[in-house]
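Heads up, one of the protein chains got dropped from this complex, but the rest are sitting where they should.
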Amino acid sequence: MVDLVWLIPALPLAGFLVLVVFGRKLGEPLAGWFATLMCGGAFVTAVIVFAGLFDKPEHDRRVQQILFEWLPVGSLKVQLGFLVDPLSITMVLFVTGVGTLIHLYSIGYMHGDPKFSKFFVYLNLFAFSMLMLVLGNNLVVTFLGWEGVGACSYFLISFWFSNEANASAGKKAFITNRVGDWGFMLAMFLAFSSVGTLTYFSNGTNAGLLDASTLGTISAYTATAIAALLFIGAVGKSAQLPLYIWLPDAMAGPTPVSALIHAATMVTSGVYLMTRVSPLLHTGYSWLPALIAVIGALTALFAATIAVAQNDIKKVLAYSTVSQLGYMFLAVGSGAYVAAIFHMVTHAFFKALLFLGAGSVIHGMHDEQDMRRMGGLRKYMPVTAVTFIIGWLAIAGIPPFAGFWSKDDILLAAWAHGGTALWKVLWFVGFVTALLTAYYMSRQVFMVFFGKERFETEGDHAVHPHESPATMLIPLVALASLSLLGGGLNLPFTNSIKFLDRWLTPVVEASQRSFDIAGATQTGLAIATAVFCAVAIVVAARVYLQHKLDPVEPEVLAHAWYVDETITSFAGGPGEEAFEKVAEFDRGIIDGAVNGVGELVRTGSSKLRLAQTGYVRNYALGIAVGAFILVGLFLGRAF
Amino acid sequence: MFAIAAVIIIAGAVGVVLSANPVHAALSLVATLFGVAVLFVAQHADFLAAVQVIVYAGAIVVLFLFVIMLLGVDRAEDLDTEPLVGQRPAAIAAGIAILAAVLTGFWLNNRDFGGVAIGARSVAGKLSDPAEENVAKLGRLLFTDYLFAFEITSVLLVIAVVAAVVLARRAAGRETLEGEATTDKQVEVVE
Partner (left out) sequence: MTLLADIHTTDTWYLVLGALLFTIGSVGLMVRRNPLVMFMCIELMLNAVNLTFVTFARSLDDVGGQVIVFFVLVVAAAEVVVGLGIIVALMRRRPGATADDVATLKG
């Protein structure tokens, strides 16, 4: 049953190919249903493979399926193969599951769009790339998927590219990703040059990069370097400081895209990568995980502050995503890989839910995205409202919703790290971010669904909000239930119900940082966090619902700390000057050298041609001199 | 015997080089050729001496004189001026250089100007073999060991004759003798 793993990426790939050729003919909504079917088929196959893996004994849960030898180059034999182990199958399950729901949702959301079938072409291609990324058994296949999702992200963000801003957003995403990809590539080069293999675990043909035996042979320096370079890639793909700038702009794409790519799947690939190479992190110097945690925590706080002052319904969620991703990296840095994956899964549930809900609102409000022109929508869109509220409670960290358990695991890992005082500081940063998260998400819910209706019902800009069709509501309900129950994956009460922890142990046990913490401290921290989050919700209610307090939305936060403006002025000003100089250097020196060689030949030859006088007697003289030299050579040998 | 022949040879050579009038030069050449023929005899190359006189002095120099008279180039050449800059000193220097090099070669082989020859002996056949005469020996070799070269050179002679005929004929209407303007048809068409 595990052998069916090849089918998982094959189905979306087939969907992509069929839709490329026949998409327009199938048209709406058949193309959409077909794509959803492919993705759903992948999900079903994933469940079957999961069952097959689950059947195996705990220590034996790592299967590699090699399709063919892809790049045989000297001693390096890169294969196209799949690695099925608890970590990858977990990723596959929620990628295909959430993906199928979003495919379904898109049928309703993209209704009436002239490029309906093309949307599903890209969606299926994206699914294929993401699955290759997750299932790959070596860095090259992962990179294939990595680049594929980046490309699909570009396609999908600039889906409505007739608007200049959308096209720019797509470009921004792709270019920023590329900076990260550079790190990934360097990591591959370094891995190959130092270890000689790019495969994760040995499989008869190749040695394994992450096997304990291989890790024993490389120095801590090399391991740190490889992991750090891969982290650069992760920073780009998962929108951490300083490469997060593309994600808010990426909201220019259709909302299902935001939900799938920029909430649930693509942006989590960075976290997946770091978890996959956790043995490398463990072998390297300890400052690297600390750095990862610091960057994660800072990103979380930074993005949360910005989200407080955003008025676009999707921008709030975008910064929220950046912030939650920061949490995941905080977990990775703290050595709590299970917590990171747990939060990744729950985040996929509630963030996709929130995005789809926002999409439903936008759809119902006829493409209105400014929250200041919404309000009181729960009367018109009850299902959307209820599901959105569930998502809100989940992300705010209110028990018993999923977000509470996963966020708590992360904060606990930071608190109990036991290293320097840095970790307590990081815990505090995470704690403050949780409060801010609760605050801004509450703000969003109150502004959109409660309070006075701030939209016009008469006149030219009349809006008549309505509930969305069933194809859009079913995924909302499904995700809401998962957000409600998802915490059950890893409830911390006793070890026996820590399902995710036990499931992922074989993968991460070597690198998982274990800590002892008294049960009382654990409970105390959890309760404290929940209480303070509830307080934050109450404060938000007083500001935005009851209007008893003034809102605090400083300009600097609304402009995202002016980061984009700074970059633009730098690139336009000193940046451009510097590049002009480089171009000059290229023109003057390098081109000059090349042209100079030509000039040299020309001048030299024009001097040489003076020897061709045309006079026979001169030539005779030349022959005589040559004869003398020849005789001289012979004489010279005699001496 | 050698001394007289040598003097004649050198005198003739210098005469060729220094005579302003080409006819004088041709006559000096004849003197040199005769001197060389004498030396051939002294070196037991009887047949070659005869051939030298007949072919070289007899035919070739006569041919030279033919051409000189035909073309009317018996005007004296202006020997004082040298249009090419530095040609004369360079020529003399090169000549002396070659002479010095060759003489050095001789000296190296035999430090007291004794015997100089160091090559293989009697490869083709003994010159001093009394059984055969010089002519017969030469003839035998030409038609056995060196037959191929012999045939080639005869072909060469045929080619030379053909070449001479082709080179010296007049193309119709194109070339003229001195005095007439050359008609260049192509130029007329263009203009």
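Things to note:
Order of writing sets the labels: A and B. Residues in every chain begin at 1.
Just so we're on the same page, contacts are C-beta pairs under 8 Å (C-beta built on N, C-alpha and C of every residue); 3 or more make two chains touch, one makes a residue touch a chain.
Quantities reported herein were computed from a predicted structural model and do not represent experimental measurements.
Take subunit A: the residues that touch the chain left off the picture are 609, 611-617, 620-621, 624. On the side of subunit B, the interface with the absent chain consists of residues 2-3, 6, 9-10, 13-14, 16-17, 19, 22, 25-26, 29, 32-33, 36, 39-40, 43-45, 47-48, 51-52, 55-56, 59-60, 63-64, 67-68, 70-73, 75, 77, 82-84, 87-88, 90-92, 94-96, 98-99, 102-103, 106, 110, 113-117, 119-128, 134, 137-138, 141-142, 146, 149, 153, 156-157, 159-161, 163-168, 170, 175-178, 182, using the contact rule stated above.
Assume only the chains that are shown with their structure count from here on.
Each chain gets one centre point, the mean of its Cα atoms, and the points for subunit A and subunit B are 92 Å apart. For subunit B in complex with subunit A, the residues that touch the partner chain are 84, 87, 90-91, 94-95, 97-98, 101-102, 104-105, 108. Residues of subunit A that touch subunit B in their complex: 613, 615, 617-618, 621, 624-625, 627-628, 631-632, 634-635, 638.
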